[in-house]
Structures are given as C-alpha cells and as structure tokens.
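Here the complex is missing one protein chain, while the rest keep their positions.
Let's look at chain A:
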Amino acid sequence: MRRYADAFERYNFLTITLHWLIALLILGLIVLGFIMTRSSIDPALQFSLFQWHKSFGMLVLLLSLIRLAHSFFYVRAKPVGGMSVAEHLAARAMHHLLLLLAVIVPFAGWMIASVSTLEIPTFAFDLFVIPHLPVEKSDAAEAWWTTAHAVLAYFVLALVALHAGAALYHHYARRDAVLIRMLGIRRYR
C-alpha cells in the first residue's frame, strides 16, 4: 500500500469520470430494476426494459472492474485534513464497500441470466452476445440470485445515500474539499 505522502491532492480524470459515470448508471439501473419488476407492467415493455437493464448492467460491470483495477494500481488521493481516525476508517470502509459492490451486484445479475431456465441470451445493446456463466440452471438458483441481486442493489442504494450525505456534510458543514475535488474543481478556498 502506498503512503499518502506520495499521494496526490486531487483525483485524476479517469477516477472522476468513472466515479460519476458508474454512479449515474447504478442509480438509473436501480430505478429501471424497480420499474421493470412491477407486476402491473405491460409484458412487451417489461421484456424490453429487462434487456436494457442487462446491457447497462454489463456496462457497469466492465466500468467497475476498470475502476477496481485502477484503485489497486494507481496512487490514492490524499485524505483532506481535519478528519479523525474513525472518520477516516469509515470513509475508507465505505469506499472499499462501494468499489466491491459495484462489481458484485452486476455479477449477481449476470448469474440470474446464467442460471435461469428461460435461457434468454444477453445481447448487449443488440450488438454482441455475452455468454452465460458456466453454471447449472434451475428455478431455485434463479430465485436465490434474484433475491441476492435485489437485496444487494437496495443495500448499495442505502450506502450511496450515506456516501452522498457524508460528501454534502463535508461540503456544507466542514467546508472542506471532499466533494469539490471529486467534481474535478481545482481551485477552492
């Protein structure tokens, strides 16, 4: 692990871009996931929304893997001053959890498509087929992964609320650079 003495004061362009892109996609996917699983929805629309959800979910999986790899191999941004050890640990834990869940939740979605006895192909953006994972198909496994995917997704939503709340707290109460440096704004007084 790199020491913060070597670290940057701000995030690089890739980190900022991936952070906001993944955030936007995850929020969109949670809304889409909620709407498409309503029992009253038109069946043709439901089918279409599921396919969009799968395409964007695969995109999130790809971007989150890049982000996770990037977080391993690149120098971390230095924490802002004035944070207690507990605050720092809480922030670190939250960041690690979000980085991991951004990979795990779409992976769980891929598992649903893979274990489903419906065997509906994942045809990402109607461009290429993403093969199913080599797992046994059963209705029980599909039900299990569907629950896991949904529970973890809503858990992510709760974490994102806490994460965003903390960022707003830093910005408005602490008046430090936590939020604005993730916005890519360099000058801040």
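Going forward, contacts are C-beta pairs under 8 Å (C-beta built on N, C-alpha and C of every residue); 3 or more make two chains touch, one makes a residue touch a chain; residues count from 1.
As a convention for this text, contacts and distances are computed from a predicted model.
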Omitted chain, identified by the protein name its UniProt record gives, among "Polyisoprenoid-binding protein YceI", "Lipid II isoglutaminyl synthase (glutamine-hydrolyzing) subunit GatD", "Electron transfer flavoprotein subunit beta" or "ABC transporter permease": "Polyisoprenoid-binding protein YceI"
Contacting the left-out chain in the complete assembly, out of A:Trp20, A:Phe34, A:Phe123 or A:Phe155: A:Phe123
Residues of chain A (touch criterion as defined above) contacting the omitted chain: 42-44, 47-48, 51, 117-121, 123, 126, 129, 131
